[in-house]
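Only one protein chain is missing; all other protein chains are in place.
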């Protein structure tokens, strides 16, 4: 299989006060196994929308196009089935779950996914061992496991918590939606390490970012530029450097 | 162990319906004829070989009851109840109050085992398998009430050595008449309200607990109520008296078979806490709620009240209400002793066509009394759930404090969630704070959980449990774990 994820002619819109508003207008994208791709593009061009549609958020209507993930029709699957199949989304704005203990949430998720994959569930001891190792790698305190999911977390803690979940769920494809935004240099390095640790022929990442720095850490295979709901240019890592210097101005005309 | 200790796996073996406790026990019964009149009451009293004073007390209550009308202020609707169409006494045909477990009908023991409540002390003491990662459980003494009578009470000897009395109330009437006479009806008078008067007239069994001065009860006490017989009402009466400096934690669980007709349950619970005494009363109410079309289910009309008589006494009610077609229940605290403390922690879940009107009353009489109310209401399906609570600060309640937090969660747009607090303050130095919110599970939260691989139902269960956490953490450990599962089972079919 030469492609892990294949998006073809994807159109998606959202209901805005009764009027459908088209956000994705024909996205074409292929991510082969083992590669790290980046999507860059101006605010509001539809990057988060793409990540939500791939993860199965119901508010968006897919009006045309198809997505295959490991040869399966991704759009026909429920969000939890996509998670079990190995698709992970690190949210741009991680959601708070009051009263839900972080460790308990993580264990529930890990075991739900393992069950669906036909793997044995982790018992309390096994889970604790794995999670401790993971938190250590991410320089997270155990204290964060005892707190409620994302409640009262700082921006950086939330992002690290996303990476922790990613590490624990062992996805085939991780979509990181601006996971680097708002992080200081140290936190950024830790997050990047978290992704790098997963790199293997079996793991791909689709990294949505505005910043060259995270990409320098990760060494992406390809860069895609999204403008007004379409991928308007794809190229090698040099594209990211060009954007860093020139911004998106030259791409905006291409999209028109 | 209470019924809810059943793991869901065990439960699934019992049947495909989502109510897992709905089986019926086939056992020979001694049943009073239908109808309520003085003869019925005399018959109950005679069956229980009661002293005259108690019969007179019952008859007086009955006469008051006849002059009363059913309360109509609660936000619940149901067809009129024919109080003459109910059996007021039903007992397994075996001598009530067996001396030892060997005398208990093996069919009954099997019933309780099936419910997850082994009554063999041996089994309990040997330590049931402790699931990995969980603490070993302390033994719990159980009083098992089957329809109108107590069929077994465990660990009586161990408790007696500590000076604790834990027995069926009918037995306490015989063995500790002075204590019963002194406290029975002292917190909930016989004519307190329609259902309390009915209970006083016809109550059949329930538990009696007495913890003498300075004794910390060495184990959790629990009563497990089971309605089995058809067309019978259950009218149990529980009395817990805790003397100066003593303490107890008491648990209560209940289930009933699935039937098309509605069955009546009108219980009274009285708690008395003397100086520095503390009572923790936990309930997991899981009476049969009726089917998904609202057919059948228990009418649960309960009066629970605790009197903090002594200074610095404390009464804490924790309830998880998932069962019953109709719930009408307001566990209350009379805070009389200086510096006494009342607490009410509640989770009420309604699904399908269930209706619940539940809450508490905190009556602050003494100085420096404090109360806390945390009520979580969850409505799904076509159900209606109301929190109704009263906080009253009387003129002498100087520096009294109350904090109330009521949160409602709606699942689906066919249900209702209501909050009706009554706040009355007649003391200028008393402080009352009340907060209430109503919301739904956000799409964001659901999607986040599902993106991490959780099914819709598991996601709802997780979020609901989070919503209820402040209450669930008040439950004794093993109860809390099971209550979480119960919440999820109760909400089955409410999403998707």
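When the chains are written out, they are named A and B in that same order, and each has its own residue count from 1.
The criterion applied here is as follows: a contact is a pair of C-beta atoms (placed from the backbone, for glycine too) under 8 Å apart; a residue touches a chain by one contact, two chains touch by 3 or more.
Heads up, the rule we're going with is that contacts and distances are computed from a predicted model.
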item: Which of "Glutamate synthase", "Lipopolysaccharide export system ATP-binding protein LptB", "Fe-S cluster assembly protein SufD" or "Ferrous iron transporter B" matches, in UniProt, the chain that is not displayed; value: "Fe-S cluster assembly protein SufD"
item: Left-out chain, listing which of the shown chains it touches; value: B
item: Contact partner of the left-out chain, one of B:156, B:176 or B:434; value: B:434
item: Contact residue for the chain not shown (choose from B:29, B:74 or B:298); value: B:74
item: Selected from B:55, B:68, B:420 or B:481 as touching the chain missing from the view; value: B:420
item: Selected residue (touches chain absent from view) among B:33, B:214, B:395 or B:493; value: B:395
item: Contact set of chain B toward the excluded chain (per top definition); value: 69-74, 76-78, 395, 408, 410-440
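The working rule: only the chains that are shown with their structure count from here on.
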item: Chain B partner contacts - residues on chain A that touch it in the complex; value: 55-59, 78-80, 82-84, 88-89, 91, 94-100, 105, 108-110, 112-113, 116, 123-125, 148, 165, 169
item: Chain A-facing residues of chain B, complex; value: 132-133, 442-445, 447-456, 458, 462-463, 465-470
